[in-house]
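One protein chain omitted, others in place.
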Amino acid sequence: MNNNLLDIQNLRTSFHIKGKAYAAVDGVSFTIQENEIVAIVGESGCGKSALALSIMGLHPTKTTTLEGQVAFKGENLLTIPQARFDQIRGKEIGMIFQDPMTALNPLHPVGRQIEESMGQHLALAKEERRNRTLELLKQVGIQNEQRVYKQYPHELSGGMRQRVVIAIALACDPVLLVADEPTTALDVTIQAQISDLLKELQNRTKLSILLITHDLGVVSELADRVIVMYAGEIVEMAEVATLFHYPLHPYTRSLLKSLPGQQSTKTALHVIEGIVPSIQKLDRSGCRFAPRIRWIPEQAHENDPQLHEVAPGHFVRCTCYESFHFPDDHIGDDNNAITGN
Amino acid sequence: MPLLEIKNLHVHYPIRGGFFRRIVDTVQAVDGISFTLKRGETYGLVGESGCGKSSAGRAIIGLNRVTSGKVLFEGIDIAQLRGQARSNHRKEIQMIFQDPYSSLNAQKTVHSIIAEPLRNFERLSSKEELRRVQTLLDRVGLSPESIHKFPHQFSGGQRQRIGIARALALNPKLIIADEPVSALDVSVQAQVLNFMQDIQKEFNLTYLFISHDLGVIRHFCDRIGIMYKGRFVEEGTVEEIYNNPQHMYTKRLLAAIPEMDPVKRAEKAKQRRWIQAQYEETFDRFLDPDGKALELKKITDTHSAAVQ
Partner (left out) sequence: MLTFIVRRTLIMIPQLVLLSLIIFMLAKAMPGDAVTGAAMSSPDMTEAQIEKIREKHGLNDPWFVQYGHWMKRALKGDLGMSYVHKQPVKKLLAGRIENTVLLAFFTLLVTYAIAIPLGLIAGRWNDTWVDKLIVGYNYVSFATPFFVFALLMLFVFSFVLGWFPTGGSVDIRMEEGSWSYVVDKAKHLVLPVLSGALLLTYGTIQYLRNDIIDTKVKDFVRTARAKGVPEGKVYSRHILRNSLLPIAAFLGYEITGLISGSIFIEMIFSYPGLGQLFIQSINGRDFTVVTALVMLSGTAVVVGTMLSDIILSIVDPRIRID
């Protein structure tokens, strides 16, 4: 046994559509260490949310097949009995959901929804649960916690609801937090507050976070390590500073280049050609990003692209990164996508 | 003459309460804002949810009732117009919405979605109409065969293009874009923003761009107005606002923009904490006794802020 908190090996999540199975997560392997924040970045349809739900066992079992291994503290979550899984979910692994408007039960007061997992996992008296809930509400930055405790979700703003969702995830002091787009639905100032809160939690406790997001800003603020996903696969994985300063895979570089607002320049933004293929139409042979960088010669790609460790801890899929350049670049320009602020 | 001049615009919503549901109070969603849009420029309306930026945009186009104030479009107060005169001017202002998934009628083909404004305002033979729709599709870069498809057959970016084609159908002079790229992925967002810039040059369009995304605003706008509780706290060119913010609220908003260099993030977090502390300590000084922003004061010709 090693000291990985979470060890995912060759995870494949397939959805059954009209009698056929299509993999949304297509052979993903990575680990999360204790007290580490790992971010998974990609655009809609890359499989990042499907990955998060696979870890939490939240896909409908009838229409989904899970293969591979999701080992949490040495136990494979894909094969343990449901009753054992329910002891881990909510207690050791907490999850923050994307849409605070729908993630809470409209018929229960907020306090009760936070206390529910404590009732499930901790032997606490009613009074202790209540005190702990009030404490949690304060911790996530809610000032009038006594009042919010009794309120219903529809009486709270989106930012407040997201804090409640976070409080639910933290209710039993989990060691791993799976956060699916925790800040996407929020205003910038609230986004910053939530980011700071998560960072502070990581510093204060031994918490590890798997951060699922499409927002590179949040990644840059929070992550220790970054995994970039495209079409169900990991295309690049590196330490956060390495990824932002020396991105290698064409997809990572394109994404970083298409971000607006580094400077106020009304020049055109970089646009990635084509669209993300749907899981039904995806061509699963060869480099999956190749159709979107057609100006790169075919022989630059591998036939069966593998993840290569190009520097310690820095992995890139396919060899095409070696000869990649943007159409308007000259071949041989350096790979530095961020030119300073 | 400026294209659009907003003078002391108020939009209030009544709150009903008590046993007889009488109006007991009003929400001052927009509480006296004034600004002008020059022909061909892009003006950004920024603020957090609930600051009144969308209410203002909707009032200008006539989707919200103007409580008081003037909306001068080419010198004519369109808030006061009724009937035919009103719809003639309504043609000149079009809107693009945030959610390309729900702002298009799922039951209608692209053809009838884009033709709808034409049918409302112009009498065209079906041949002419078809030709106009085809031209519009071509302008927004959609293939001619998409004319018979339905919205769900398109990607998010393509759907937003359909929304733009609909807005362009009547050759408007002003487009109000309410969070047009917030629901889109980064790479799709880039496509739509580029495209909006292209058509702006091509048709000499003026944009009122409503957004909470400070990165997009910085990239896209010439001038910005920052709103807080229905009032402006600061107005200026992009450079003035981003490089020399005067109002505490603006400073805090800018400090919240994520740092794109991970190496500098600890420094940024420290700066953010410092600004937050300052904000808590001094923000009262930027407000009148009712908790509203002060009057705007001129700092330069183009820059003004609600400071003492």
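A and B label the chains in the order they appear, each numbered from 1.
Here is the rule we use: contacts are C-beta pairs under 8 Å (C-beta built on N, C-alpha and C of every residue); 3 or more make two chains touch, one makes a residue touch a chain.
Note that the structure is a prediction, hence the values are computed from the model and not measured.
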Of the residues listed, A:Lys48, A:Lys91 or A:His270, which one is in contact with the missing chain? A:Lys91
Write down which of A:Leu137, A:Val165 or A:Val276 is the residue touching the left-out chain. A:Val165
Touch criterion as defined above, residue of A:Leu58, A:Ala268 or A:Ala311 at the omitted chain: A:Leu58
In subunit A, positions touching the absent partner: 56-58, 60, 82-83, 85-91, 94-95, 97, 99, 102-107, 109, 113, 116-117, 120-121, 152, 154, 165, 168-169, 171
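Following the convention adopted for this analysis, only the chains that are shown with their structure count from here on.
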Quick one: subunit A and subunit B, Cα centre-to-centre, how many Å? 31
As the complex stands, subunit B meets subunit A at residues 48-50, 155-157, 185-191, 193-194, 197, 212-220, 238-239, 242, 252-253, 255-265, 268-269, 272-273
Give every residue of subunit A touching subunit B within the complex, in rising order. 43-44, 157-158, 187-192, 195-196, 199, 214-218, 220-221, 223, 240-241, 244-245, 254-255, 258-266, 268-272, 275-276, 338, 340-341
